[in-house]
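Missing here is one protein chain; the remaining ones are kept as they sit in the complex.
What follows is chain A.
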Amino acid sequence: MDGVTAPPRDAVTVPARGAATGPAPASPPTPAALTAAARIVAAPDGRGGTALPVLAGEGPFALRRTGRRGGPEASVTLVGAMSAPLGGDRLTLTVRVEPGAALRFTTTAATLALPGRTGARATYDTRITVGEGARLHWLPEPLISAHGSDLWTTTRVELAPTARLVLREEQVLGRAGERPGRLRSRLTVCRAGRPLYDQELSYGPGAPGWDGGAVLGGHRAVGQLLVVDPRLADEPEESRPVGPTAALMPLAGPAVVLTAVAPDALELRRVLRPEEIGVTRAKGAVEGAAADATHVVILTD
């Protein structure tokens, strides 16, 4: 699995399974809905590296600093500490990458949306700001929409003009052989205060036509790899297909998105490779995990 982000073994607490974020075969007893928040602030440490002055999470948000210290980049891994989001949960994750800092965010396991006791919708809102000259790799494992779940997720990224972003988002509709729940997911990226990318995906019961030929065409995994980099203004990417159901598409700005639909999560990950995009092939862009011998790949299923 090329391109899989690999958290280091020593820093990762393997989450409790069963009711946790792995694709559990049966729904666990449903606890009451919860409201939980987490915050990450990454800032230059004054020695050419990145410090994490704020790394705070509660409930399902167990955040760990991972990776080698002393490098220019700080790595944070979200460890699945309990099953979430369940119906009715309200989760918020706030991230600030201060000017000149570099942050890499990963998760140890897929996020599994499960039904709650009341049938209420769960929400999961991520708010990210990336300052001047700062860099963010946002590479979580997929979001899986389990049958009967109802999740509305929003991700809003505000980039300074010289900020760089590599963001991967993957959604899997239903566990193996299962019909999906209701999933609505909006990703909004603004650069210098102007809209750059704004896409909402909506699937499952209550999303008319989601499985037809205009939206998914029977596929069960969908994702996008978005790269924003001022260097793309000088080295633009050409539009091109990446296999039969994926394409690399330059946006109206120094950004490019690789959008793909696939039969399953594994096929999707094979297509969403940062190496497809020139500026992320350049030195200093996708190094890290793959180059570091202490890292292992944690498979979620």
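Simple rule for what comes next: a residue touches a chain if its C-beta (ideal position, glycine included) is under 8 Å from a C-beta of that chain, and two chains touch if they have at least 3 such contacts; residues count from 1.
Throughout what follows, contacts and distances are computed from a predicted model.
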Fill in the blank from the handout: From "ATP-binding cassette domain-containing protein", "Cell division protein FtsX", "Anti-sigma-W factor RsiW" or "Urease accessory protein UreF", the UniProt protein name for the chain not displayed is "Urease accessory protein UreF"
Completion exercise
Full-complex touch with the removed chain, picking from A:L112, A:V130, A:V257 or A:L272, is A:V257
Fill in the blank from the handout: Listed in rising order, the chain A residues that touch the chain left out are 186, 188-189, 194-202, 207-217, 219, 222, 224, 239-241, 244-247, 249-253, 257, 259-261
